[in-house]
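One chain of protein is taken out of this complex; the other chains stay put.
Moving on, here comes chain A:
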Amino acid sequence: MSRKVKTKHEMPVQDSKERITNFDEVALGYNEEKALAEANRCLECKVPNCMKGCPVEINIPKFIGAIKQKDYKEAIREIKTKNSLPAVCGRVCPQEAQCEKYCVIGKKGDPVGIGRLERFVADWEFANENSSSSMEVGEPTGKKVAIVGSGPAGLTAAGDLAKMGHSVTIFEALHVPGGVLMYGIPEFRLPKDIVQKEIDKIKELGVDIKVNYVVGKAGSVKDFLENGYDAVFVGTGAGLPYFMNIPGENLNGVYSANEFLTRTNLMKAYQFPDYLTPVKVGKRFAVIGAGNVAMDAARCALRLGAEESYIVYRRSEEEIPARAEEIEHAREEGVKFLLLTSPVEFHGDENYNLNSMTCIEYELGEPDDSGRRRPIPIEGSEYKMDVENVVLALGQGPNPLVPSTTPGLDLTKKGNILTNDETGVTSIQGVFAGGDIVTGAATVIEAMGAGKKAARAIDEYIKSTN
């Protein structure tokens, strides 16, 4: 019986030599046969530990049980009662740190490929449009909710609130909804037409999305409360790029990760000149930082024609914050890792174009507050490295547009919005917040979890203010 299979069924992927020539999805997904075989590894525990690890509370054994019965329609229905973006989550969640981390059979082998199965049923639904309508909308309540930002937090809150019967309008600053799903995560990890399809499903629930609307510039949170909205949810994310404040940082060729990825993904610069937004990638390309965003940038660079693409990171392999799978994919594709190293100065030519950087080497000292060993620069270890482009992927701060235009909104020292963890309640009555604007840059699924909790709290709040 397949329950004895100790390893997760492999997911087919595009060959690494082939895939660096295109932006097509790397992981190809399970076919039905593989999905059934993987589903059969699940023991359907009476007390499922896996669910503890899912921020949006999907009933995992139940949907996997439905897959075993080949009732994919039921499987996707079950998932969608909790999660409005399963095709996204199945692809980009760090399952190894969430649901799959708690899977019982993971103790004596690989855990069940929960993410891969979630992706399988979500993709099955797209392929079988007629069997859709897996989400039901409640009786209209006549209450209006404004959502600021259409990233994972806002979309989840919107989907849940619409299902509860509220009238929901999302206000998005960019020209397409999706937030980081559209501008940040590359096509080869998360195809944009998949994100668009999931957003369309949320629209089918009656959610209205207004793009090109910058809250804080065109109208404010207070305006919404004064103009007929019963509550506001702020999910504006952590979109403010950090720079290093070292000499030469403003030279041509030095990009923030946000700029590089937005040009590449949102504006489709990889299809330049068919699409009009350019992006420049020289022969030698370096990304400073080693999170998922850094891996994305380094892998994009190879696809855009860089001959060498480096991850430059001041700590060691062990501290790399990116997902194991992303690091592995980057390595397979030829991304090189320059560890215990960081630039101290960028140099340019007479046209102010970057041509090299001075790096310094580090050694690891005692663990710091975060529990990671502190990098200490080694005196005299500086050396020069030729490089034509640098992407700074050092993390992002909270976007200040909404906080700075909403008097009375309490913030942390870093500028994040202060909320009650369980409800997303802020210091202003009727205003809720969640996702990266509250926690700082985190994961898609955590933002979705926050959107879900806030939706519940908003529902209770507006019902109480009759």
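Note that a contact is a pair of C-beta atoms (placed from the backbone, for glycine too) under 8 Å apart; a residue touches a chain by one contact, two chains touch by 3 or more; residues count from 1.
Please note the rule applied: contacts and distances are computed from a predicted model.
A.B. asks: Pick from "(2Fe-2S)-binding domain protein", "Na+/H+ antiporter subunit E", "Ferredoxin-NADP reductase" or "Cytochrome d ubiquinol oxidase subunit II" the UniProt protein name of the chain that isn't shown here.
C.D. replies: "Ferredoxin-NADP reductase"
A.B. asks: Which residue from A:Ala39, A:Ala146 or A:Ala173 sits in contact with the chain not drawn here?
C.D. replies: The single option touching the absent chain is A:Ala173.
A.B. asks: Touching the hidden chain in the complete assembly: which of A:Ser150, A:Ser167, A:Ser256 or A:Thr406 does that?
C.D. replies: A:Ser256
A.B. asks: Quick one: say which of A:Gly109, A:Gly165, A:Gly206 or A:Pro400 touches the chain that got left out.
C.D. replies: Of all options in A:Gly109, A:Gly165, A:Gly206 or A:Pro400, contact with the hidden chain holds for A:Pro400.
A.B. asks: Mind pulling the chain A residues that touch the left-out chain?
C.D. replies: Its contact residues with the unshown chain are 173-175, 211-214, 217-219, 239-241, 243, 245, 249-250, 252-253, 255-256, 258-259, 262-263, 267-268, 272-278, 280, 351-353, 399-401.
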